[in-house]
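Removed from the display is one protein chain of the complex; every other protein chain stays in position.
Naming follows writing order (A and B), and every chain is counted from residue 1.
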Amino acid sequence: MCLGIPGRIVAITDEARQMALAEISGVRREVNVACIADGPLEDLVGEWALIHVGFAMSRIDPDEAERTLQALRDLGEAQEALDAMAEGQKALEAAR
Amino acid sequence: MEGALALKDRIVTLAHGGGGRAMRDLIETVFTPVFEPPDMEDQARLMDGALQEPGARLAFTTDSFVVTPLEFPGGDIGMIAVCGTVNDLAVGGARPLWLSAAFIIEEGCEVDLLHRVVASMQREADAAGVRIVTGDTKVVGRGAADRLFVTTAGVGVIPPGRDLSAARVRPGDVAIVNGFLGDHGATILAARGDLALSTDLKSDCAALGHLMEAVLAVAPGTACARDATRGGLASALNEIAAAAGVGVVVTEEALPLRDEVRGMCEILGLDPLYLANEGTLVAFVPEAQADAALAAMRSRPEGRNAAIVGRAVSAHPGQVRMATSFGGMRVVDMLVGEQLPRIC
Partner (left out) sequence: MKFASEFRDPTLAKALLARIAGVADQIGATREKPIHIMEICGGHTHSIFRYGLDKLIHPGVEFIHGPGCPVCVLPMSRVDECVEIAMRPGVIFTTFGDAMRVPGHKMSLMQAKAQGADIRMVYSPLDALELARRNPDREVVFFGLGFETTTPSTALSIQAAAREGLTNFGVFCNHITVPEPIKALLDDPHMVLDGFIGPGHVSMVIGTHPYDFIAQNYGKPIVVAGFEPTDLLQSVLMVLMQIAEGRAAVENQYARVVPENGNPVSLAAIADVYERRPSFEWRGLGEIDASGLRIRPKYRAFDAEEKFGIGYAVGRKAYEEPEGCACGAVMTGRIKPTACPQFGKGCTPDMPLGALMVSSEGACAAYWQYGGSRGMAAG
């Protein structure tokens, strides 16, 4: 069962039971944060986590996310350069 | 009136369905003061001049409403009972005239609930320009109905020369919806409570008679319209594609969806194309009239967020496809059974 979705912790609702309110695109659901709590629960407010069947299972690392996106963007630019070179080469050959 | 609803109990009992004084009290306290039927006979006797015009046709439809919960953000069972039947008339190009309303009430149902439902129905009827002219009440034992079932039937008049039908859709016709998709279905899912999801979503429930008239006034070539109720937009499009023998292509980017509906669908693994709507239709309009039709929809409050979502094509007749925002193409099939939330 894999359907997990990124959600933001917006409030702690039950400290004893380790429950918090998560928000996903304006939809709110109470989730258990035991898996991602490593200090005072209040520190989790504002953090993003992967939510699956009512549990916040892993913190989402925004730096890592940005690194992945940047790698993709770099790849995009490199690919464009490659394509441009390939087009240029084709044009040269056609002209011969 | 005396004895009126010795509703000191404030709940409906089997006695209220017995045909005797208790039943009369129920009807005269809850229903007739609000609906004000024209006759107190067993039948309503009516005429409208438009029916007598040569070439005019009577349109007639019925629907039953069993929604749970009975009251939800944006509406209640009464509201959808009126809008649902008005819309079934309106999408066929009929001007809705009169409605009947039959109530099957479970023993134990609160009378205050009935008051609220009836008030909703009258308010919607007024807005839609129709009258609720006749009805019926039955009471059944505990467990035999989910507190309240409502059945409405409606008649309307189709003016001479107007003939909307799915079979008339031609390749090239443009598909236009009048607003956000899936609001009702998502609202009900959240309102049921068993998924413990909360949102600010409201049902889109609305009567669309005035909107249809506005569209038909500027786009008389409109081939057909369907309200996208159970089974959502996908089902309406599949029905039209099958009846017309055309293919339909919609563009994912063009579908108007609220963020919260997207969010619900992502969390539950649902496809918004299959979520029910109660105030949203899809109309197929010839290309030359599409802009005018869109503007006409947007001029109405129920059509503020109208959008062109796709078109009929000659390829893959009977099949609906979607150009995904990712650059691929997928089939949008008929819904099988009920869409269940998935966790995978």
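The working rule: a contact is a pair of C-beta atoms (placed from the backbone, for glycine too) under 8 Å apart; a residue touches a chain by one contact, two chains touch by 3 or more.
This structure is a prediction, so every number in the text was calculated from the model and none was measured.
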item: Touching residues on chain A - with respect to the absent chain; value: 1-6, 8, 17, 24-25, 29-30, 32, 34-37, 48, 50, 52-55, 57-58, 60-62, 64-65, 67-69, 71-73, 75-76, 78-80, 82-83
item: Touch residues of chain B, complete complex, unshown partner; value: 194-197, 259, 262-263, 266, 268-269, 319, 321, 324-331, 333, 336-337, 340-344
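Keep this in mind: only the chains that are shown with their structure count from here on.
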item: Chain centre separation in whole Å, for chain B relative to chain A (CA means); value: 38
item: Residue ranges of chain A in contact with chain B within the complex; value: 1-3, 5, 24-30, 51-54
item: Residues of chain B that touch chain A when the two form their complex; value: 190, 195-200, 258-260, 262-264, 266-267, 269, 342-344
